[in-house]
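Every protein chain but one is kept in place in this view of the complex.
Chain IDs A and B follow the sequence of writing; residue 1 opens each chain.
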Amino acid sequence: MSVNEKIVARVASLARLALKPEEAAPLAGELNAILGWIDQLQAVNTDAVEPMNAVMPITRDWRADEVTDGGIQADILANAPASAHGFFAVPKVIE
Amino acid sequence: MSALTRLTVARMREGLAAKRFSARELVSAHIAAVEAARPLNAFITETPDEALAAADAADAALAAGTAGALAGIPVGIKDLFATRGVQTTAASAILKGFRPPYESGVTARMKAAGVASLGKLNLDEFAMGSSNETSAFGPVVSPWRAVGSDAKLVPGGSSGGSSAAVAARIVAAATGTDTGGSIRQPAAFTGIAGIKPTYGRCSRWGIIAFASSLDQAGVLARSVEDCAILLEQMAGYDDRDSTSINAPVPHWSAMLNAKLAGLRIGIPREYRMDGMDARVAALWDEGIAWMKDAGATIVDVSLPNTAHALPTYYIVAPAEASSNLARYDGVRFGQRVLPDGGSLNDMYAATRAAGFGAEVRRRIMIGTYVLSAGYYDAYYLKAQKVRALIAQDFEKAWESCDLLLTPTAPTAAFGLGAKSADPIAMYLNDVFTVPASLAGLPAMSVPAGLDAAGLPLGLQVIGRPLDEAGVFNACLALEQRAGFTAAPVRWW
Partner (left out) sequence: MTDMYKDDGRKAGWIIEGRTGPWEVVLGLEVHAQVSTLSKLFSGAPTAFGGEPNAQVSLVDAGFPGMLPVLNGACVKQAVRTGLALGCTINRWSRFDRKNYFYADLPQGYQISQHQHPIVGEGAIPVTLEDGSITSVGIERIHLEQDAGKSVHDLSPTQSYVDLNRSGVALMEIVSKPDMRSPAEAGAYVATLRSILRAIGSCDGNMQEGSMRADVNVSVRRPGDGFGTRCEIKNVNSIRFIQQAISYEAQRQVEILESGGTIQQETRLFDPDRGETRSLRSKEDAHDYRYFPEPDLLPLELTPAFIEQCRASLPELPAAKKARFETALGLSPYLAAVLTADADQSRWFETLLAESARRQGRDAAAVAEKAANWMTGDLFGALNRLGLDIAHSPVSATQGAELLALLADGTLSGPLAKQVFEIMLETGEDAGAIAEARGLKQLSDSGALEAAIADVLAANPDKLAEYRSGKDKLFGFFVGQVMKASGGKANPALVNELLKAALG
């Protein structure tokens, strides 16, 4: 499974990472090296193995349906790069 | 360094209780040490005023007889723990200036017990790294130097600010987080002790997530006893974290016992790898002898899937990270980069490209790729199956032994920049620590000796789930026999 520049560009777009054209080729090389190394796992026989679902076999009670939070608009907005009228503000989205 | 900064936490508590010195004196000595140690770049944010206020509160509480278990103890907090009103960055440019309106579960417990926080410690960006070189705030420099050299060394990572600060005697102890070895490896590199407890022992609430199924908070300090004293205040159930374990936290520091009679110590044969550093191999053998000396029985065990642990880790951790780091989008907190006339998507891409460093971007790319359509089964699902096999290896081993003894890292600390160009060489640092992380097991590193260049090496003890007590006891037995007293010679 070899990663080319086109795949790098697609993955970067999925991950919302701006990529300069000259960055794609070196990144493809790095990813291929890492993925090539990771690929050794394909040799492990896992036919009868269930994937790990929880690190520790614990159970716990569900939360009771009570209002215990909210009402902290100032805290929610305090770190926002841009806000207005109680909203977060982002560049206009055209649907 | 002053005499006060050389004390262990246990001795500090005795001194404070006996009024031999005040918390203000103790904390002030550490504040001075922190200021003097800025060449180490261990701190991202120093909070001397907060520390002094906590010290005064501790002195008042000590006088009133209401002091908490950690009253006046000067500590550092890895900058991955959210601290209310104090900049919290994960060592990333994307979070510069972020002041959380909340306090992490672990640090809230520590503060309730009276600690004086000297500030926020440097780390690899989002805890992704093994050398503390990926920080957006610059690398941390180890207080250690090889004999006859003034070349800068790495303090290990990702808790490199924590390890450097504890080893340099500028804090008594520091919080760390460990995802694949990020407490144990830096502890080993800097000649101190560090424990990652069982997954779920410490609340993850308020700790900036790297890889949720692996992240676990712990502590770095200069003795096994200090680690126990700190961890028993940090651990405990938190109903805000669904993976938090609801089990009583033992009074570990009071239970310490270096007599290991009746205990079986497993030596996993797969950890004895080809080309292993001779001094590391020899130290491991010494460790085995010390365990026997403490009364334990030595058992040869097999963990057949050990070699698969690192590739498994480098699928699971980046996959979870790629999702955990999606929230850094320039909308609600942190930095925003908006190109002129840019759309929302342009803003995301520019913000994240500028805000994340190269290693974080690399892992996001890997994680995004292994989860993407068509690759999930081959990578992520496969890795979770192998992870189950690795956990089963340990379960099988517990049938014939109670604890495992291994080296912590394959080498001593390396030079700054020595492995930056080769990600896989860097990843191999974690070969001995990652398996226990994948299985969620408690594991601890204790300093056990020096290599030929006079640099510290550590041994690792791994225990059954929730058996931190057993891990502490075995490490205490090693600590007593290793007689490790070396400390970095101040050059800063």
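Going forward, contacts are C-beta pairs under 8 Å (C-beta built on N, C-alpha and C of every residue); 3 or more make two chains touch, one makes a residue touch a chain.
All values derive from a computational prediction rather than experimental measurement.
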Selected residue (touches chain absent from view) among B:10, B:326, B:428 or B:469: B:326
Contact partner of the left-out chain, one of B:204, B:308 or B:419: B:204
Per the touch definition above, residue among B:6, B:19, B:38 or B:240 touching the missing chain: B:240
Identified contact with the non-displayed chain, of B:88, B:223, B:335 or B:433: B:88
Contact residue for the chain not shown (choose from A:22, A:47 or A:69): A:69
In chain A, positions touching the absent partner: 13-14, 16, 53-54, 58-73, 75-77, 82, 84-95
Chain not shown, touching residues in chain B: 81-82, 88, 90, 95, 98, 100-102, 104, 204-209, 211-213, 239-243, 319-320, 322-323, 325-327, 329, 331-333, 344-345, 348, 368, 371-373, 376, 380, 384
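Following the convention adopted for this analysis, only the chains that are shown with their structure count from here on.
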Interchain centroid distance [CA atoms averaged], chain A/chain B, Å: 23
Touching residues (chain side chain B, partner chain A) in the complex: 97-101, 198-200, 213-214, 239, 242-246, 305, 308, 311-312, 314-315, 322, 326, 329-336, 338, 342-350, 352-354, 356, 361-362, 364-366, 368-369, 372, 375, 378-379, 381-389, 391, 423-424, 439-440, 465
Chain B-facing residues of chain A, complex: 1, 3, 7-8, 11-19, 27, 30-31, 33-35, 37-42, 44, 46, 49-52, 54-56, 58, 60, 63, 72, 75-76, 78-82, 88, 90-91, 93
